[in-house]
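This is the structure I have questions about; it appears just below.
Removed from the display is one protein chain of the complex; every other protein chain stays in position.
Chain IDs A and B follow the sequence of writing; residue 1 opens each chain.
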Amino acid sequence: MAADFKIAIVGSGPAGLSAAVHAVKLGVPHVLFERAQHLNDTIFKYQKRKHVMATPEVLPLRSDLDFREESREEIIDGWTRSVEEAKLNIRLGVEVTAIKGQKGDFALTLSTGETVSAEFVVLAIGVQGNLNRLRIPGNDLPFVQYQLDDPDEYTGEEIAVIGTGDAGLENALALAINNNVSIINRVADFPRAKAGNIALIEAAIKSGDIHHLANCEPKAIEAGFLVCDTADGAGVRLKVDRVIARIGALPPRRFVESCGVVFPNDSPTAYPPVSETYESQVPGLYIVGALAGYPLIKHCLNQGYEVVEYIQGNNIPPADEPLIQAKLDAAKVAMSVSELVAAVRERLPLFANLTALQVREFLIHSEIHHPAAGEIVFERGEFANSLYNILDGEVGIRVNPDDPNEMVRLRRSEFFGEMALISGRRRTSTVVATADSLLLEVDRNTMVKLVRSEPTIKAGIDKAAVVREIKTFLMPNVEDHVLADVVDSSTVFEFKPNEKLIEEDADDDSVYLIRKGSVTVSMRVGGKDVVLAYLPAGNYIGEMALVTHRHRAATVTAASATEAIRMDSAAFRALLDRDPELRRKVEEKLEQRMIERNLLSRNAEAGDLIGFLVRQGIGEATDVLLIDESLCVRCDNCEKACAETHHGVSRLNREAGPTFAMLHVPTSCRHCEDPHCMTDCPPDAIHRAPNGEVFITDQCIGCGNCERNCPYGVIQMAAVPQKKPGLLSWLFFGRGPGPGEDKSPEGLAHRTGGKHAVKCDMCKGIDGGPACVRACPTGAAIRVDPAGFIDVMRRGQ
Amino acid sequence: MSVSEPVSAPGAADLRPTRHESFLAFDRFRFLKWAVILVALAIVMYLLVRPYGRPYGGGWTGYTLGTVGALLILWLTWFGYRKRSYTENAGRLAARLSAHVYLGIALFFVATLHTGFHFGWNVHTLAYALMCIVIASGIYGVYAYVRYPRQMTENRESMTTVQMLGRIAGIDDELRGVAMPLDDATVAVVERAITDTAVGGSAWRQLSGRYPGCTTAMAIAHMEAHAREVAPANADAWRQTRLKLEEKGAVLQRIRADIRYKALMEVWLYLHVPLTFALLAALTAHIISVFFL
Partner (left out) sequence: MRRSQHASGPRIGLGRGTDNAVPLADIRVGLHIAALVPREGGIAIEKLGSSPLIINGDSVDYARLNPGDEILLGPYRIEILPPPEGCDGAIQIELVQPMGAALERLSAGARIGLERTGASKRIYAWTGFVVIAVICLAVPIIFYSGGYMQPWSKQATNPKFPQLVGLSWNAGTFSNAHRFFAADCKTCHQGAFAAIPDNACLSCHAKVGNHVMHHVKLGAVGEELASLRCVDCHSEHRGIEGSVIREAHLCLGCHRNLADRAPAAEVRDIGGWPQGHPQFRATLVADAAKGATMRAELGTSPPPMDHPGIKFSHAAHLVKGGFPALGYKEMACADCHVAEPSGQSYLPITYKKQCESCHELSFDKVALPWPDAKVPHGDDVGVIAAVWNYYAGLALRGGAAAAPIPAAAPADRRGAGMPAPPAAAPPPGDTQGWVTAKSLEALRIVFDERRGCAYCHNSTAADGAWNTDKILAGALPPKADPPHVVAPVMLRTRFLPNARFDHASHRGMDCEDCHASRTAQTSGEVLIPGVDNCVKCHGGEKASLQAQSTCITCHIFHRSEFGAMRMTAGATP
């Protein structure tokens, strides 16, 4: 029997809508099911006037729906119009409850009870599809809602917000402006929220703008009241005009599985695997959009278009094909994209488990290099931006900076550059191609995402990294097999800031090799912790106990998010016995450290200085502005210079920030090793330049995530400044705002355009170095990198 | 180098200083040396190459010294522009200031020799006098820049101006509460202390840090005077109000001191800059008058 439709599309998000519209274009009989009463629920639920961006920029849009960076409203209007023109066959307010059958004959059961048949099914239901609802009585009362379109709609109400994820906190903060907001928290703190949001909410609670009910469990909702249990058992009966519950949304896994699709693993973030044509294991059942692991609107639109083409049997190349091809051509590699994709999957074990689609996905953000023998790949001292994979050929790592010929060689299917990628510091050695090679350079942010999502990749990198790190930092010229036991017995530990690696007087004696972040060594002197030393990544610690067979002499604390390799003491000791040369080195170092410590333990001042600087985040900084307040005359020329060189907005606040021993750390970017601001940038607009500058590109959409995420409050949202007249005409006639003078509200009033995140970019692209330092008339302002911190810290002694 | 030392930028030979260095000591007193050499040359020239008659600013020496002096003045004046032109890469401003200071002082000697110690009631001496005042004010500036920053920091205890104002505002709000039950007379003075709090103001106030008729001080004085007449019921409120006022007084003192230091570091510019321009006019008149007639 013939099916009712050729294609049944479930979900009218960007993917589904795009598919439907294209189906109309190709004249394919189709039906589009949307559970909500209106199309395109996803975008509909965006907060009002949300500025939606069209990323990835590079990816060409292929869809019958128009889409560019614009506001939520514009997008909705645009699509509504094209949908009307297209005359889709839409079933609004209808939920598909089950999908049975196989290719050519699927049976879709609808919430209305009826059943529809289709040859192909396109699942485009995304992950936002089903928001979790409260499971308590009264969860469907009219004043209970599960999302918030426009916080400005409500004023003067008593509102209870349930859910302490980012969504909940953001809503609460937005509403608190015009309403009395209480936030209902099962626990006392906010474990599931971004640091930025936590900071904001805690401030709001402190100032009394938001009422925080900790350890409080919603029990029931009655007309005008929210009833909760409290820890003390007394319970509360909260008078509310409105309840907003933001308790997350999960992929409708059960439903998808019920369709016969099998998920690769149990992680809640896992996506159903799909072929290059978006076909799931169930033939004829296609999965596109967020559910297939593509949250970006542009991807969804493209896939909606492509899936229909595939179903029609036209094997069009994916949208990113030309992009990747271009990269190949640029590198003068005679290879087709599919060959490349294949090569990556076969030759690079690291990426073995990635689907072809995922590979294509990160290839867009990767570079292909084709260095001839002898060509330098990267220089020691550059900042890490990427991981290199050897598709072909051979490279040599110059392990000894002084002798270019002393090299460790890597061949096909190995990778390099991961150490700097992990530590976030400068490259520790130069890498040169020793044969004509084909290298795949994967961009840092992409790599970080991959590492986060794919445990196998993380494991793979770590395994190799540990060996190399031990070799580089401890014993460059030792055969791998010598190290074998040490490596096997060693494990990587991650430490949060202020977490202790080693406790004074503990009697463990394993040795730690810091590979990321930095630590401080402190000692209790007269009941007071005296900081003795600051050790950045690349140092090993704990050898003292090992060599002297005594208890731990000092406490080692992570100064920032730190990763350290713990080497088993027995194995390490064995190694020392085998390698007298290494033992000598270790003992020398020990000697020298003993001396430094004795010096320092007598000079608490210096220790305090280190402690202070570490508290100011120098531990994770790669470049920080330090002002000597005994020289600073408060002329604010640094701020003016910054504003002048950066569209009239100063990226640093000279006055703010703490001072210790005349050393002032103003509010200005530290260019962290692992920048907090980068962690959650929707348009991926924050990057790190080869010289280490962390900067924000024009792709910024002003979402403010980075501003919230930065623990040092150095990012601000600012608009484009007004045009300014020449300096002389200000000097002589006072025309227009003077240098750095339009920070005033009036100045800001003149500004135009939407706000964007701005931060210090270390005057990247301005030769002569950072303007703030150049413009300091008294030499009070300097920028120092980790090499310099040590210097500054010694100042105390 | 050991690999465990942090790797710094390749070819880190950019002009980024790695340690704090006062503009006075810039580059091991490079510009002080220059200045000394300049002055030495000027003196030697003055002594060796005498013009006919007594030195009078003319002749080989006179014109050389004069030209050098005039060029110096122009170059020093240009500092005002250079200081604010941030975009062009003209090295560190600290270097420029260092040169500005030392060559500025050198200018005094050059110009003095140029006068040949002839002074009179004319535009020539006027220009010289103006120059001297400008240089003198500049020297005060250096003094201020060396002396006050440290004191300022010590006074602030890493509080920003806004924070201090905020603190005061906070105390004001608290005062409103605690003073409520007190008698009308006291409340009146407290209210005044709250509503008109003098922070900054006239140049004299900012420079002296003295605020005659400070409402807070008056309020404290009032409470001092009427301490006996407190109704026992209000004793507690009285004590708290008193404490708050004292606290406010302390913060006020701190912010006022801060303002004072800032003013002391600024005020000389109000002499330095305008007189520089007066000097430019006088200099022009001097040069023209010399060659005009």
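Just so we're on the same page, contacts are C-beta pairs under 8 Å (C-beta built on N, C-alpha and C of every residue); 3 or more make two chains touch, one makes a residue touch a chain.
What you see is a predicted model; the values in this text were computed from it and never measured.
Participant: Identify the residue among B:A90, B:A203, B:A221 or B:A235 that touches the chain left out of the display.
Facilitator: B:A203
Participant: For the chain left off this view, which of B:I168, B:A219 or B:L245 is in contact with it?
Facilitator: Missing-chain contact among the listed residues: B:I168.
Participant: For the full complex, which residue in B:R84, B:H100, B:H124 or B:R242 touches the chain that was left out?
Facilitator: Result: among the candidates, B:H124 touches the missing chain.
Participant: Just the residue numbers, please: which parts of chain B touch the chain that's not shown?
Facilitator: Touching the missing chain: residues 52-54, 56, 118, 120-124, 126, 161-162, 165-166, 168-170, 172-173, 176, 179-181, 183-184, 187, 190-191, 194-203, 206, 259, 262-263, 266-267, 269-270, 273-278, 280-282, 284-285, 288-293.
The rule we apply is simple: only the chains that are shown with their structure count from here on.
Participant: Which whole number of Å gives the spacing of the CA centres of chain A and chain B?
Facilitator: Centre separation, chain A to chain B: 46 Å.
Participant: Spell out the part of chain A that touches chain B in their complex, as residue ranges.
Facilitator: Interface residues on the chain A side: 379-382, 401, 425-428, 472-473, 476, 536-540, 626, 628-634, 637, 640-641, 644-645, 655-660, 662, 664, 691-692, 727-728, 731, 738-739, 766-771, 773-780, 782-788, 790-792, 795.
Participant: For the complex, which residues does chain B have touching chain A?
Facilitator: Residues 1, 3-10, 12, 14-23, 26, 80-81, 83-87, 89-94, 96-97, 144-145, 148-150, 152-153, 156, 158, 160-161, 262, 265.
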